[in-house]
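The other protein chains are all here in position, but one chain of the complex has been omitted.
Chain nomenclature is as follows: A, B, C, D and E, assigned in order of appearance, with residue numbering initiated at 1 for each chain independently.
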């Protein structure tokens, strides 16, 4: 069929840096061993995607990631016919590739996808483990290694955008949050190659911001932004400027919130 | 015409595990013998799809399942022209295949499909038993073995998404619910290969959650999730962690509901 | 042109069973003789489609039925260009076929179609009796035998979905309703090959339900569902179970209404 | 270019029956002689289309009619590329054909078209008298005989569907209404070949209904429906039945209005 | 590339009649000399398009006019790939043609276009003067003669349809209004070849109507309609009938407004 496809390009070549926070690695391994579909919940930038990548590396399975969006159709996941010199040719979508060749398929920010489009994953997530390609007239039986993983951020969940219960009830779920201060300091220090003193100060600024969530901020400052700030400091930018640029300006346009956070920065990097 | 299509791939090879709860098997057989279209109603994960699969196996008929969704067009059900080396070629959709070759066609979660798209099934569900392929200029007369089955979950039914009366009145209907405790315990124990003692405890947690339906939970815990929890326990995960991961985190993001269910778990697996 | 099309496949081979209720056959014949477009109004499942089929058989004209739906475009009615080995090839739609070859064209549930799409039928329904195929640059003059028939259910009519006056005023209209008790008993008995005693009991249940229309039920029980119930009884299902399955479960998800109807069934089949 | 197109098929071969009501023929001729675009306003079925046809016959110009609808795109009016054996081939739309070959182009029920789509007619309706085919890179200069005519029914005009002032101000306008009693009697008698006595009675029923416009009826009974009633009477249907079928049932589903009109019929055909 | 395109067909061959009202010609020339994009504002039919045509003739530059509408996509402006005998072939859109060959591109009624589609003109309206053809991978540098002109009618401007500030701030703007009485009389007299006496009377009717703008009329009577009335009078239609047909019926369906204007006509043409 489409035998020329090279699944090995989706192998994670190098071990991704990941600092475990709890028993999440054990839980995931048990879920994978039972081939249960897994749902990863948690706020923006707390390390969900990194964790999945780490697990794919640890389990030595290819990882196919799909950034979901509202315009994504079922065909974008499953595949479509393309016109060829000899007529039409079927091209598997990422979900079909993962099912056929035994990859972990990671649907990132799945609530962004149209609620009703997500039903195409149903037959892959129950005892059938099949994917009907209606347009092709083929019934793909999932490779024994195949697993489906989805992520979503409950904070964004609205009446308009929520997973259906009939979808949710097909997953075992893991909750993520920002790491503990000490762990996060270590992560920032290691990732950005910066002193733990500066990393600790950055984490303390993040703590201040995270308390403002729901009080003028939609989300706190993510670990990723702390790494950005550290990178700018490493690049010679004064800490206060680096924090303004990497921690405050991206997340708010509100003058009061901006001033509050700027003062916190000045106090901590006094 | 499309004589190369292999309907046998839709035969159910192995007997699917199914534990009858009532006279549903007799009722379905009578409906099939009269070739009445059948509507299966019931909550998420109570075994509707499994039942249809079981009946297809028992009646020794191929089963073509379509997971319905809002983006599904009439062409997705009926078929379309594809471009070929020699021009266009007609490709039957799943509904047409089932009608032509005598399969049971199962439209899963039919309320998800656009209300008005569902009218294409009308001529197949009355005395005509025909399917006009307007774009092809062909009138398919259904194979004597053909039957149409649809499922839907009344709990999701809203003003925007309900079947039209003119559609509903074309089906005989069967109501499903979660199995009785004793039956469900047996199902979980058998499916997940776990002791009836643990299975019973899992069912008791489900009972607690199902009482919360409409009081903070949109749906109770399905039998499928109980089997997930058992699989994690079999994989070495402590029962409390397994229940949190498989029974609670997938179905709610509400802190209070989560705590209530976590306490129930701790009490039952004390 | 498209001379290969075989209109005879749309001839009604066998006389469809139809029990006249009034002077509807005479009225329809007069309308057909004057080639007036006809609108058939009435509730779900009262026999509108069967009547049209009967008339097509009686008048010995081919009948092309189109189940209308919201996604139906003017091209679905009129025709389109398809890609061929030698470029594009025009394929007549069902309305064009009927106009060209002299069939009765029956647009079932026409209110489902987009209000503005229905204007394509206008030039076929006045003195012009032509159908302009704009994309093909052809003006089809209707065959002398051609007639247009539409059905709709006034109960479904809403502000959003109603025919425009400029469309309505192109039709002579006939109103249908459920048949009288005695007539309906005969229909059910004959169609389902069941005793008039049982048929009479089924009709009495339907009478009860039809009184609930507008008081919890959107529609009453149709004659079709009575035939379903009789078929299940013929298949060995106890009458009470058959009625629950064929008459009640399809039309309501409301517990109170369901109980009311179940009690009526138990009283009548006591 | 597209020299093979045969404009003569759009010539009106036989004189259409038309009974002038006022100076409308003189006004139209003056407008045509100055090549002014013309807008015909008036209620459903009062003879707007018939008048345009009559004028096209009188002026001996081909008439290209387009029934406008909401799904009509600018390409449907102007033309598009179709795929051919030798690649794509441009096919003129009806507006382009009329402009190129000097026909009268009649856009029927123009308010149905998307308000903004109608701007494509602008360059044809001012001193430029050109039609830019953007997709083809051609600027069509209108044939000297070309004229644009539009119709619309002010009664349907809503905030959502009205012509833009910048479109309206490109037309000279003529107002139509139902004909006077005596004229209408003559029309019905002549068109349906029926006695003036019966025709007069039919017109009196129409008068009753037209007074109900805005008081339960959206529109009165059109002349066309009177002709339908006469045709049914000619076909042997009793006058009261014919009037119910042709005059009342098509225009209302309201029981009270229906009864009022039925009584009027019984009184007049007593 | 697309060297076969003949830009000279867009040259204005004959001097368009234009009566200057103020310093608008000088202002436009200065803007063109600095290649500033120009926005022409003013009510319907006050001569905006005529002015642009006049300037294109005066500056001896080709003029490519695009009548904007809501369905217009960026591709309609910029270009697209069409299928050819040898595969796909790029066809420049009108904006690209104007930029490539140095024409004035006039986007008429630009507010009709989707607000966000208009951003494609941005890179052509700042110091870059480039047009990226993303789908073709080409960056068109505008010809030195290229200029962009847009028109819009502030009266139609609504919250839903307004130009974005980031679009507006890319244009120098000129405001137009109906001409002074004496100027307008001269225009009507000259354009329609009618006596200044009649022209003056027509202008006085227009003055009356323009005072009703905002008091029952959306727009006043345009100069164009006055020319229409004069043409009908020239064609032998009595002045009062001509004015009713050309000045009143096109712009209002309101009985009171119509009567007011009809009385004004009778008074002036007493």
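By definition in this document, contacts are C-beta pairs under 8 Å (C-beta built on N, C-alpha and C of every residue); 3 or more make two chains touch, one makes a residue touch a chain.
Given the structure is predicted, the values throughout are model-derived calculations rather than measurements.
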| item | value |
| --- | --- |
| Contacting the left-out chain in the complete assembly, out of A:97, A:140 or A:239 | A:97 |
| Of E:120, E:247 or E:265, the residue in touch with the unshown chain | E:120 |
| Residues belonging to chain E that touch the chain removed from view | 23, 26-27, 30-31, 33-34, 36, 39, 41, 73-74, 81, 83, 86-88, 114-117, 119-120, 122-123, 126-128, 132, 134-135, 137, 139, 154, 157, 164-166, 168-175 |
| Touching residues on chain A - with respect to the absent chain | 5, 9-10, 16, 44-45, 49-50, 53, 64-71, 76, 80, 82-86, 89, 91-94, 97, 108-109, 112, 153, 156, 218-219, 221-222, 224-225, 228, 231-232, 234-237, 241-242, 245-246, 248-251, 253 |
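As a working rule, only the chains that are shown with their structure count from here on.
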| item | value |
| --- | --- |
| Inter-chain centre distance, chain A versus chain E - centres from mean C-alpha coordinates, in Å | 51 |
| Separation of mean Cα positions, chain E and chain D [Å, integer] | 30 |
| Multi-chain contact sites of chain D, meaning residues that touch two or more partners | 83, 86 |
